[in-house]
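Here the complex is missing one protein chain, while the rest keep their positions.
Chain lettering (A and B) follows the sequence in which the chains are written, and residue indices restart at 1 in each chain.
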Amino acid sequence: MPASNAIMIDREGAATRPRFPLRRSLGSLVRSSEAGLKASHFRRPWLAGGLVAPQLLILLFFFFIPTWKALSLAFVQVDPFGGTMIFVGLDNFTTLFSSPEYRDSAILTLWFTVVQCIATLVVAGLLAFATDNVMRGRAIYKGVILLPYAIAPAISGVLWAFLFNPTVGPLAQMLHELGFAWDPNRRPFDALLLVSVAAIWKHVCYDYIFLVAAFLAVPPSVMEAAAIDGARPVRRFLTVTLPMAAPTIFFLIVMNFVYGLFETFGIIDTVTRGGPAGSTNTLVYKVYQDGFRQLDLGSSAAQSVILMAIAVLFTFLQFRAVERKVNYQV
Amino acid sequence: MVERHIGLSIFCHVVLLIGAAAVCMPLYFAFVAGSLTVGEVQQVPFPLVPGSHFVENTVLAWNEGQFSRLYVNSLIVTIGIVTGKLAVSLIAGFAVTYFRFPFRMTAFWLIFISLMLPVEVRIIPTYEAVADAGGPLRALFDAIGLTGFIADRTGYRLDAALQWNMINSYGGLILPLIASASATFLFRQFFLTVPDELCEAAKLDGAGPLKFFWDVLLPLSRANIAALSIILFLYGWNQYLWPLLFTTEKAMATAMIGLKDLIPVADAQPAWNIAMAASFFVMAPPALVILLMQRWFTKGLVDSSK
Partner (left out) sequence: MASTYVKSITGLFAAGALLMGATGAHAADRVKIEWWYAISGKLGDTVQQLISDFNKSQDKYEVVGTFKGNYEETMAAMVAAYRVNQQPAILQSAERGFMTMLNSGAVIPVDQLMAKQGYKTDWNDFIKPVAGFYIVNGKPAALPFNSSTPILWYNADAFRAAGFDAPSDTWQGLEKQLYALKEKKVTDCSMALPGDFQWSLIENYSAINNYPFATKANGYAGLDTEFTYNKTGVVGQVARLKKWVDDGVLKIAGQGVAPISLFTSGTCATIINSTASHSGVEADAKFKWSAAVMPHEEGADVRNGTIGGASLWAVKGKSEEVQAGVAAFFNFVAQPDTQEWWSKATGYVPVTNTAYRKMKAEGYFKDHPTREIAIEQLSRGEPTDNSRGFRFGNHNQSTAILIEEIQAVWTGKKTPQEALDNSVKRGNEILRQYEKLHAGK
């Protein structure tokens, strides 16, 4: 056994010493904490610094500095060319908070992101489970299911909008024949549904790839042991595969959340343009519209600050709440 | 699998068939659209079977958009992005999970925060960063007086030398897109699942961290690297806004810009057939990557002794 058996492995798979568990706080950000650190690790601060430096440097030049420039505009009203600028303090923020459209957009975003996150995971999980359990044709299925990921985003959005266009879309006609009064131009729910389905469709492949990899990584020996114990395939999946895939699932929850919150504006833009009447106008689409389209740099910077704060908060909570339950060392 | 359940197998096949159909359905319509003439593509009801003009439209689209050069650009930029991101994220993920050093968690959160801001908001200042990459350095050196110091002593103008304009260069197209945390996060998750015994064994053997990384961790990460390569290749290949902003010369444009150029706008004739046909050959390299990289999944994953 390793010499360091004074160190115990706790539920989080991290090394702890028998101590009072009271330090789970923001202080852990600054102090070197044990969260996410391998029990068996190296102590070479200079080497570590060198390894992490390239990413941090690139981020510094191409993320942090531009972000600072962009977000500092939250406190001004500015002409897009930079010629005229007046300081308005927190006006941009108060205007946003007092605007009913913004509040509606925030609630909508919450629903949309959560639904999209769960649905994508479930659909991808089902497909990955099925892929894992078929005897033949695995490669073909994998190839086919991953294809939508290769489509240019601009094209896929247009395809969905077209297919379900109530006047000319073939699938819309099918829905009409089945008796549904499908009209995303006049029924906000239909528009939201369409956008959600399009977003999920595009992102299922992402989750699918990683889940397939995670399920395949379950050692056959463990599965055999479970089978010998009399567990049937579904039960094996639930009690063995899923827990072992937990780190990947946690990764995907966070990434789905980020996708729904930040990267869906392209789809919203081509499928509904935020309509009708703002019913698919998520926060990020508002930022895109105001900042990039309308060039209202002050308001969009303020909106981005709020959006960023929400995202950081939620991710932090996810790390705290969910990651505890993720067992990294099985 | 351990035993065979016919019922389960059938169920899985059904699920996969439905999934595959749902997934491919829009693609099928794109194919149909790409095989019609301009007049036919506007007709209502939309035809459900393909026409006969697919090859013709493809050739037309290729020539109209001058895709040969665009293809090369896209390939160079995308491969640059994939290799850059993989390299940078692998070592960063390694550092953050396998080393104890001050500000370790801060570094992780700093990297992670870069996921939390939509691109469009910072795209204009990022343009400034690309057009004037030396800007922050110049400002820094100016503020601490280094520029003046050197200029007085040797007459060398440091600030003139720090003028790096990366517009219309491959560097300008690649670097801003490497800076993202998703890959680092993934590797962090994966490295945390690697058994500690491996690292202990390496240490006992007297191997340093880099040797451990190269000989043990990398081979283990093959499946994740394969998955990530696919994701990153597609991410890089499908970029539109960054290349649009960062290139002013047609010779440096990417395939995605060429494709967008073919998509009909308000006043023009709705030549959707050309655009859809083009979307297929623009989709070909990513599709190829997907099909090829797939093998790595099955290969590197039969790890009985992880």
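Everything that follows uses one rule, which is that a contact is a pair of C-beta atoms (placed from the backbone, for glycine too) under 8 Å apart; a residue touches a chain by one contact, two chains touch by 3 or more.
For clarity, every value in this text was computed on a predicted model and none was experimentally measured.
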| query | Which of A:Gly49, A:Pro166 or A:Pro243 touches the chain that is not shown? | reply | A:Pro166
| message | Please identify which residue in B:Ile124, B:Leu158, B:Leu234 or B:Ala255 touches the non-displayed chain. | response | B:Ile124
| note | Checked against the full complex, the residue among A:Thr94, A:Asn185, A:Ser221 or A:Thr239 that touches the missing chain is A:Asn185
| note | Where chain B meets the chain that is not shown, the residues are 38-39, 42-44, 64, 123-124, 127-128, 131-132, 165, 167, 241, 244-245, 248-250, 260-272
| field | Where the unshown chain meets chain A, residue by residue | value | 77-84, 86, 158-169, 184-188, 270-279, 281, 289-290, 292-296
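Please note the rule applied: only the chains that are shown with their structure count from here on.
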| query | Using CA atom averages as chain centres, what separation in Å is found between chain A and chain B? | reply | 16
| message | Applying the document's contact rule, which stretches of chain A touch chain B when the two form their complex? | response | 2, 9, 13, 28-33, 35-45, 47-49, 51-52, 54-56, 58-63, 65-67, 69-71, 123, 126-127, 129-131, 133-135, 137-139, 141-156, 158-160, 162-163, 167-170, 173, 201, 204-206, 209-210, 212-213, 216-217, 219-221, 223-224, 227, 232-234, 247-248, 250-251, 254-255, 258, 262-263, 265, 284, 287-288, 291-292, 297, 300-301, 304, 307-308, 311-312, 315, 328-330
| task | Under the touch definition given earlier, write down the residues of chain B that touch chain A in their complex. | result | 1-5, 8-9, 11-13, 15-16, 19-20, 22-27, 29-30, 44-46, 48, 87-89, 91-92, 94-126, 128-130, 133, 136, 175-176, 178-179, 182, 184-186, 188-197, 199-200, 203, 209-210, 223-224, 226-227, 230-231, 234, 238, 240, 256, 259-260, 263, 275-276, 279, 282-283, 286-287, 290-291, 294, 297-298, 301-304, 306
